[in-house]
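A protein chain is absent from this complex, but the other protein chains hold their places.
A and B label the chains in the order they appear, each numbered from 1.
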Amino acid sequence: MMELLQTLEQTGQNLLGPLWLPLWTLIKIVVIVAPIMGSVAYLTLAERKILGFMQVRPGPNRVGYWGLLQPLADGIKLLLKEIIIPSSANKFLFVAAPVLALMPALAAWAVVPFGDGMELANVNAGLLYILAMTSLGVYGIIIAGWASNSKYAFLGALRSAAQIISYELAMGFALVCVLLAAQSMNLGDIVRGQSHGYGLLGWYFIPLFPMFVVYFIAGVAETNRAPFDLAEDEATIVAGFHTEYSGMGFALFFLAEYANMILIAALSSVMFLGGWLPPINIAPFNMIPGLFWMLGKMSFMLFLFLWFRATFPRYRYDQLMRLGWKVFIPLTLVWLVVVAAWMQTPLWLW
Amino acid sequence: MLENYFPVLLFIIVGLAVGVAPMVLGRLLGPHRPDSAKLSPYECGFEAFEDARMQFDVRYYLVAILFILFDLEIAFLFPWAVVLKEIGTFGFVSMLVFLALLTVGFIYEWMKGALEWE
Partner (left out) sequence: MISFETIVFYLLAALSVFAAVRVITARNPVHAALFLVLAFCGMAGIWLLLEAEFLAMTLILVYVGAVMVLFLFVVMMLDIDLVQLREGFWRWFPFGVALAAVMVFEMVWVLGNNRTAETGTALVKHDADYSNVKELGRLIYTDYVFPFELAAVLLLIAIVAAIALTLRRRKDSKTQNVAQQVAVKRADRIRIVKVPAEKRGE
């Protein structure tokens, strides 16, 4: 497999010369983006099926066997719907907002490693890049809310913007703890730092367990998912910032939300659950390719997202802000100091 | 080092393209029959009677300002975190002082009730 790729690269190099590198990179990007889009589509089906089973009902089962063609049907339906641009809206920004929401959700994937050396860009400041990209996600929401010129959209945008920035802090502090443990910002190195030959005992979720929990819950809040989906609280502000969107505009916000969910799942696997490493480093486990371990861990985290939605009632806004500012930030600050102090002693084993 | 960022640049461009393409396709494939009721902003059964861009609670500004300050703090923590093993106890103590000063600010904020939502 590896040799085949190498010969392919060699022939391409000979054939196209300097044009080969951009083309090859583009092919790699498509190989990353296409499965993400596919997973987003099937994550919606998985969500509806799992929610269905948790509520003792079958979920979608009309389109295709077991409802397997449902995402396709949904996609085609959304594609063929009219894109309504309200007359009082700011037209250019109204159309640009969904694109701006999706772009960072995809661009962050450039540095995520799927296996040992299986990343598009081996960037040293990888984690910083991801944090910078996710901090851009709030623009799609703010611009959508403002450009719509509708009260519900505006209120929803304001709410989710304040929510996202509040939880970004907790997320940032949790990331700093991972950096402390790994002494590197390179996501590949972070995973390699978790391999000590003891399997899952070397993963960072053990010394950083509170940070793992905080990171994941903050991730749920960042992606505006239940139980923190106040931005789309139907009972009070209709659909929040995307109230005025229809057709593909709505679909792009939807894609961005799910792509972000998968991203959070991938990042928590990489930073806390050892990425592509097998949980036990002995014969049957370490023969499975790392990619499958990574995908398995991501699926587990994604299942948690859906499980949360089925289990918890929605938070109230003041409770949400209290959790972010008064629980998570102090907790992460304290744990940061604990980890740093712990590293000054010989008791630090990771 | 720069060659590592080339795929990132390309990825950002592809990310934009992946966003623009469906919007264009949706515009081309979907119907386009606007009317005044359809194009008016959503409201619960009556005509929208005032501008949607209203004045807001000042508390949102406060959240945004505090966010900036703590975000800066995180920006200072990043380079520290990756070299802590090299700079040893001295680096650890200098960051402790930094954090202690900011914790004073955080406690002040808490006691003043700047974190309450009512």
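Rule of thumb we're sticking to: a contact is a pair of C-beta atoms (placed from the backbone, for glycine too) under 8 Å apart; a residue touches a chain by one contact, two chains touch by 3 or more.
The structure presented is a predicted model; accordingly, all values stated were derived computationally and were not measured.
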**Item:** Contacting the left-out chain in the complete assembly, out of A:Ile36, A:Ile50 or A:Met185
**Value:** A:Met185
**Prompt:** In the whole complex, what residues of chain B lie against the chain that is missing from view?
**Reply:** 1-5, 9, 51, 53-62, 64-69, 71-73, 75-76, 78-83, 86-87, 90-91, 94-95, 97-98, 101-102, 104-106, 108-109, 112-114, 118
**Item:** chain A, residues in touch with the chain not shown (by the definition above)
**Value:** 93, 122, 124-125, 128-129, 131-133, 135-136, 138-139, 142-143, 146, 158, 161, 165, 168, 184-185
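The rule we apply is simple: only the chains that are shown with their structure count from here on.
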**Asked** How many angstrom lie between the CA centroids of chain A and chain B, rounded to a whole number?
**Response** 15
**Prompt:** Which residues of chain B touch chain A in their complex?
**Reply:** 1, 4-8, 10-12, 14-16, 18-20, 22-23, 25-27, 29-34, 36, 38-43, 48, 51-54, 56, 60, 63-64, 67, 70-71, 74, 77-78, 81-85, 88-89, 92, 95-96, 99, 103, 106, 110, 115-118
**chain B contact footprint on chain A (complex, rising order)** = 21-22, 25-26, 28-30, 33, 37, 78-89, 95, 98-107, 109-111, 120-124, 128-129, 146, 148-154, 158, 162, 165-166, 168-169, 172-173, 176-177, 179-180, 183-185, 238, 243-244, 247-249, 251-252, 317-318, 321-322, 325-326, 329-330, 333, 336-337, 340-341, 343-344
